[in-house]
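Here's the structure we're looking at; comments come further down.
One protein chain omitted, others in place.
We just call them A, B and C in the order they show up, numbering each chain from 1.
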Amino acid sequence: MSEQHRHESAAASGSAAASRSVGARRSAAGGQSGSVFSKSEMMIAAAARELAGKRVCFVGVGLPNIAVNLAKRTVAPDLELVYEAGVFGAEPARLPLSIGDPTIVTGSTAVMSMFELFAYYLQRGLVDVGFLGAAQIDRYGNINTTVIGDYAHPKTRLPGSGGACEIAIHARAVFVIMRQSKRSFVERIDFRTSPGNIGGPDGARIRRAGGWNGGGPSVVVTDLGIYHFDEATGEMRLDSLHPGATLEQVRDAMGWEPQVADRLATTPAPSTEELRLIREELDPQGVYTK
Amino acid sequence: MSEQHRHESAAASGSAAASRSVGARRSAAGGQSGSVFSKSEMMIAAAARELAGKRVCFVGVGLPNIAVNLAKRTVAPDLELVYEAGVFGAEPARLPLSIGDPTIVTGSTAVMSMFELFAYYLQRGLVDVGFLGAAQIDRYGNINTTVIGDYAHPKTRLPGSGGACEIAIHARAVFVIMRQSKRSFVERIDFRTSPGNIGGPDGARIRRAGGWNGGGPSVVVTDLGIYHFDEATGEMRLDSLHPGATLEQVRDAMGWEPQVADRLATTPAPSTEELRLIREELDPQGVYTK
Amino acid sequence: MTSKVATMADAVRELVRDGDTVAIEGFTHLIGFAAGHEIIRQRKRDLTLARLTPDLIYDQMIGAGVARKLIFSWLGNPGVGGLHAIRRRIEVAQPAPLEIEEYSHFGMVCRYVAGASNLPFFPLRSYYETDLPAANPLIRPIRSPYGDETVYAVPPLRPDVTIVHAQRADAAGDTQVWGLLGCQKEAAFAAQRVIVVVEELVDEAVIRADPNRTIIPGLKVDAVVVEPFGAHPSYAQGYYDRDNRFYLEWEAISRDPAALEAWLDEWVYGVSGRAEYLAKLGEERVAALRPGAAPSQPVDYGAYR
Partner (left out) sequence: MTSKVATMADAVRELVRDGDTVAIEGFTHLIGFAAGHEIIRQRKRDLTLARLTPDLIYDQMIGAGVARKLIFSWLGNPGVGGLHAIRRRIEVAQPAPLEIEEYSHFGMVCRYVAGASNLPFFPLRSYYETDLPAANPLIRPIRSPYGDETVYAVPPLRPDVTIVHAQRADAAGDTQVWGLLGCQKEAAFAAQRVIVVVEELVDEAVIRADPNRTIIPGLKVDAVVVEPFGAHPSYAQGYYDRDNRFYLEWEAISRDPAALEAWLDEWVYGVSGRAEYLAKLGEERVAALRPGAAPSQPVDYGAYR
């Protein structure tokens, strides 16, 4: 299962989840679009913009699905949607409510066995971007979706890897969408399900030496801002604050002292067109965005 | 490629081949059927009878194909035909002239990739009988279809393994159909392409210990008689002489002193019904049987 | 050709034995709920259940007490929440502990491929720099015989019984699926015994008119059970949609052991089989799940005579 599933089950396990923004819809101050928008809408728009120029995207359901479809309608018209269930080139006629939705199959380019999907597409290195969610993430982008507490006697049993550890290793770039809090942005994760930049500075070297396809985590979009990763240290760096968010809020919502870009930007608010697409075409019932 | 191909290419390379019976058609003395029949017809009928009770057969084209189809109409009505090209449950509407014949696909039960055919059917152990031909065979049923002479500087380059080494290892039983001569029944084969009973007495042990599916060679049908293999010694044993063939002819056509059954039988000649099926339904043009 | 058509009750009674390793496969598509319910109804015990995504069906089965062990790669109710009956057994051993053996999706798939291929292991490039090999010592590094690269290996998974739901089969068990294929073929070939549950029983001629769609030959099939809507609340491509309402409702049922027990009493123990379950569900709800038509075009195999 992909992003949103891990996500939401993590939510059900007591962790923060992006979809849990009920009540926040259209409550945040508007940006350049002049309109109000929810935190989820900001996260979707920010993630979609990062997909500019990408070709093949391993999709999860929920926010990543909407972000990917928004990108396809804006910055990445040639984006091909891959679902781990064994679909390439999906053209869903409705917003899939889960990855177990037959609409991802009808009208797709190719359906293949899961062996072929994972071996010939993902492990072969044909996937440009994969989305991951996290119950816990550390400063190097390593992710835990397995357990809170000890593996043998967990305080909270999370869903586990699914395809996440494979996406983390093989997707050329990894996008993370998640809400941040001291419980989710932690100094030390309880279990490493999906490798990010591993120990930090030598993460890139370990990936190259091991012949991994993936370059590691590329961007983390939270409800407060956008992080990229410093090439030298492998550490997450806050590059942009969402409209209305403050550095203090960010510091209060993470377990380590964050690196902050010299020129900290403000994320452009969702444009009128982005909001129109999200609200009218992609999630008209507001299932994921309210 | 399967039996007949190896076979015929071996023929083209100067070795004996079962299909080279041109001119022999209906020249041999008749048996209980009272009619005349060719050496090829005798070989086909003898091989077909050995298929009694078998379920899944890896088919080659030529004599094995006719033998298998004869068995399906007589002693083994439930026989399923498997072609290495990736077909299970073929029902050819005409006699396939090669394994590259589309008639093996149309109307079959299942078509799959060659990976799946070899991995999930053959290596998995689902094939009861495989047919092999040989340019050279030794007393333990080890087979050479690779080279005559030295591998690096061959006197005659033969086709090679194709799927033969896999059939020899994985088919529960291996049937060999070939003409015998001092050049083909040899004391020492030049190259072991397909293992039979290996060194003889410990062949069965090696197969068991290595976890092979295959029990080794089961029967060799030649133009002169029928051989099975002695369980204790792993050596070929002449159990039956075809009508009109003599022990002297047999000895003159092999490179070692053959084991002969205490009660050497005479192969029942092709029955009227066997001959009718071969001549009217299976090879009406006499391509393989004249 | 002998018919392998059987009732679900007979197929499960004869082919699923206490203590077996059972794989009900089908990734989001064609999940074998009808078969799982029959296993609950027959009160099978001490099963080892294997499945990439245990999903609601294994939450129900494990909640009902049929299993002692779970082999899996992702444990959740996709898009909704958790599988609380399973989690209770893992987190607080209620009502009993549950042994687990955990992989990633590709790791599970490769285990079935190894089983189907009669291989002693299968290599894959997963697990690097993760804690998974430490959590599951059956995930082992292996060096390539060409250079010094190291990959990981997983062992073959060889279920005693694999159960798959499919769109159609003939009476001999020749089985066809379209839409998502998951790893049903591999799980079936890996197994000792196979039960196929289908939406429709078709004539052998239908199968033979399109052999490329066959995923399992009758040769590997022990029983064919005809059970329309047997994958509900999951879906069957072209036959019915996923019943999302039930997935949403499961969250509350699964959280409460008493509610789970009541649900099992009403919908599993309280019905004789799938026909009664469907009648209880009601015609209207069932009818609402049927999709519009989206037919493929025929292809020509050619008559070669």
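Quick note on the criterion: a residue touches a chain if its C-beta (ideal position, glycine included) is under 8 Å from a C-beta of that chain, and two chains touch if they have at least 3 such contacts.
What you see is a predicted model; the values in this text were computed from it and never measured.
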Q: Over the full complex, note down every shown chain the hidden chain is touching.
A: A, B, C
**Q.** Of A:Phe37, A:Phe58, A:Phe88 or A:Tyr140, the one touching the omitted chain in the full complex
**A.** A:Phe88
Q) Thinking of the whole complex, not just what is shown, which of C:Glu149, C:Asp256 or C:Glu276 touches the missing chain? A) C:Glu149
**Q.** Selected residue (touches chain absent from view) among C:Thr53, C:Asn118 or C:Thr162
**A.** C:Asn118
Q. From the list B:Gly130, B:Gly163, B:Gly200 or B:Pro217, which touches the chain that is not on show?
A. B:Gly163
Q. Which residue numbers on chain C touch the omitted chain?
A. 118-125, 138, 140-142, 144-147, 149, 151, 153, 155, 167, 178-179, 181, 206, 209-210, 212-213, 237-239, 241, 291-305
Q | chain A, residues in touch with the chain not shown (by the definition above) | A | 55-56, 78, 80, 87-89, 91, 93-94, 101-103, 105-112, 116, 119-120, 123-126, 211, 213
Q.
List every residue of chain B that touches the chain not included in the displayed model.
A. 1, 4-6, 8-9, 11-13, 61-62, 84-87, 97-102, 105-107, 111-115, 118-119, 122-123, 146, 151, 154-166, 169-170, 191-195, 198, 206, 210-212
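One rule holds for everything that comes next: only the chains that are shown with their structure count from here on.
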Q | Intercentroid distance (Cα basis), chain B paired with chain A, Å | A | 59
Q: Measure off the straight-line distance from the CA centroid of chain A to the CA centroid of chain C, and report it in whole Å.
A: 29
(Q) Which positions in chain A are in touch with at least two other chains? (A) none
Q. Chain C: which residues touch two or more other chains?
A. 113, 185-186
